[in-house]
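Removed: one protein chain of the complex. Kept in place: all other protein chains.
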């Protein structure tokens, strides 16, 4: 049930769905849990936005991105785990970059750097967050210092 | 002109429209009023999101959901009551649960509980907020206590 | 129990308290009601801010302003009507302008304009919102048009 | 490369695109700059919304509106100047009012007022912000006073 | 280094500090990690608010609550792990309820319920979230159903 990551080459994906739910009768405590469930079941992304709803209610807009084939599964979770009586959705297109993974060396070991390529040209370079965080924890150094070393090691 | 609620059986509604307006030259005071007008004229939902606009302006994104047949009426209100020169919109689909209304008994009287059913199975149960609030006001008890009694009375 | 408005002359008020509560286990539905209760019991102002709390929870920061003598009453409402186990507060000073009320005439009747004076000089002029809204409702005109007439009638 | 403003007559524009990017690994400092670049290259509007992303991350949703012909240019900027590996988009329709420009006279000179017309009827009137601000700066008067004079001068 | 929870009896704590930092040059990715570090080192609470900063920058306001004795430790983390050059703070008072822990029985086992008491009267009752979540995970039931059973089991 866990989502398959999209392919690594640059492509247009026109089989994606945005789903949205407005929530004014569920607590933040539950919503943190719902986000985990949706990711585990294959959502490509899930995020919350604060919204102003009727009767002075501070509500939350849940948005999620998934492929068409995940639509029914996502709806099931939303209906069972939140308090909504309706889910809305619409199709959209995603343009994804080619992704290439490199290794760089720091004094604490290697770190993966993910590169994004647009028409064959590198336009993005991002150290893998979880690896940097692991090093920061293990060696008790500020996360900033880990990133600094990674940036320096990139040529 | 007041909106007709959607039917009570589970269904897909593909005649819905999301409208959006960005506002940076209208006050919050007016926007509270505009929300009331839109609901009274048949919007299914209206909500505001804080947005960051150009030139350091804290703006507001107005979003509303309505059926296609309400499109012109909603636009008229938006143009006459806000300061926008353009309204944007796109279609979306809504999956709505079957809704069933039950009564439960508390020491202060009966309260309606709205159930939502997905494929014939109860997945939602929500006490009607306005009825609980009415009891809380009338008997001078915390709203929490009213809800607690309703939850206990549900089997 | 309803709050006394502050005096109309320009003054420094150093008997004010800001109270704050972080909420991640209460719904927006209830919070709309809590705001009403706090105003009715004498809060000078009550407002909500969206906050990011631990464990991915979209929470709400409730802030209220009241005089010291209202502290116990406000706490009682917060503890009984929200889900918090703690309320925090600190003192602050408020500098309030002198307020003068004028009447101006529109085609739909008179409207009160509240003026604010700093060191005897008019620096603020605001039509009373509720009166303008009442006219807009009664005569079925856009609220904007009511305000425009009031602005024109001011000299 | 600067965007052409839409035509002045009332019309439906069905050649518009909404683009969206979720950002959790770029600073606010850079995003202020990205907004400028996008406007300069022809975006009709660009705005940010605070969002709650996975792993307790306060992120930003970038949304922009542009015509279809600007799609590739906007993507290029987003990929080169932000940290995203994917951009999503969907079509929408914009209903724009007819726009008419008038001049009104204040004690500090003339100010343009933009009128918006719906089916030939004036529904919007807005002084040009930059002109009012220029006067406020030049004559060292509060911006409020400039607007007040413009409102009075309108008949 | 982990924070000691405050005592269980109702009390006023006047040894608390609110710290604040405005951040516009750090990513959301890092901020999720900083929140974890601050909690682990003894912060009583940490939360983020979206703010609008100069030059169109969507920034983040970090707020944290801690006891005076934790002040230096919190500052050290903030300076080492974020990008700020200054930290501001001010004292505040916290009124905390007496807390009592009860057990209730559900079909999936017992759950702790935390009660909050104001002047000896129960005003709060909250099931322990982590225990409910554990059951929901283990027995593959919606979290809502776990809470419903807990509410029913309370007398």
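Think of it as A, B, C, D and E in the order they're written, each chain with its own count starting at 1.
Everything that follows uses one rule, which is that a contact is a pair of C-beta atoms (placed from the backbone, for glycine too) under 8 Å apart; a residue touches a chain by one contact, two chains touch by 3 or more.
Values in this document were obtained by computation on a predicted structure and should not be read as measured data.
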In the complete complex, the chain left out here touches which of the visible ones? A, B, C, D, E
Sole residue of E:25, E:115, E:128 or E:148 that reaches the chain not shown, by the stated touch rule: E:25
Of the listed residues B:35, B:77, B:118 or B:150, which contacts the missing chain in the full complex? B:35
Could you pull out which residues of chain E are in touch with the chain that's been left out? 22, 25, 49-54, 59, 61, 75-76, 79-80, 83-90
May I ask you to list the residues on chain D that touch the chain which is not drawn? 29-30, 33, 80-81, 83, 129, 133, 136, 142-144
In the whole complex, what residues of chain C lie against the chain that is missing from view? 6, 16, 18, 35, 39, 45-50, 65, 90-97, 99, 114, 116, 118, 123-124, 126, 129
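One rule holds for everything that comes next: only the chains that are shown with their structure count from here on.
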Would you pick out the chains that touch chain C and also touch chain D? A, B, E
Chain labels contacting chain A and also chain E: B, C, D
As a test of understanding: of all chains, whose mean C-alpha position lies farthest from that of chain C? A
Tell me which chain's centre, taken as the mean of its C-alpha atoms, is farthest from chain D. E
On C-alpha atoms alone, could you tell me the rotation angle mapping chain B onto chain D? Nearest 5 degrees is fine. 120
With residue numbering as the guide, point to the option in A-C, B-E or A-E that repeats C-D in over half of the contact pairs. B-E
How many angstrom lie between the centres of chain A and chain D, each centre taken as the mean Cα position? 28
Touching two or more other chains, which residues of chain D qualify? 25, 35, 48-50, 52-56, 58-59, 90, 123
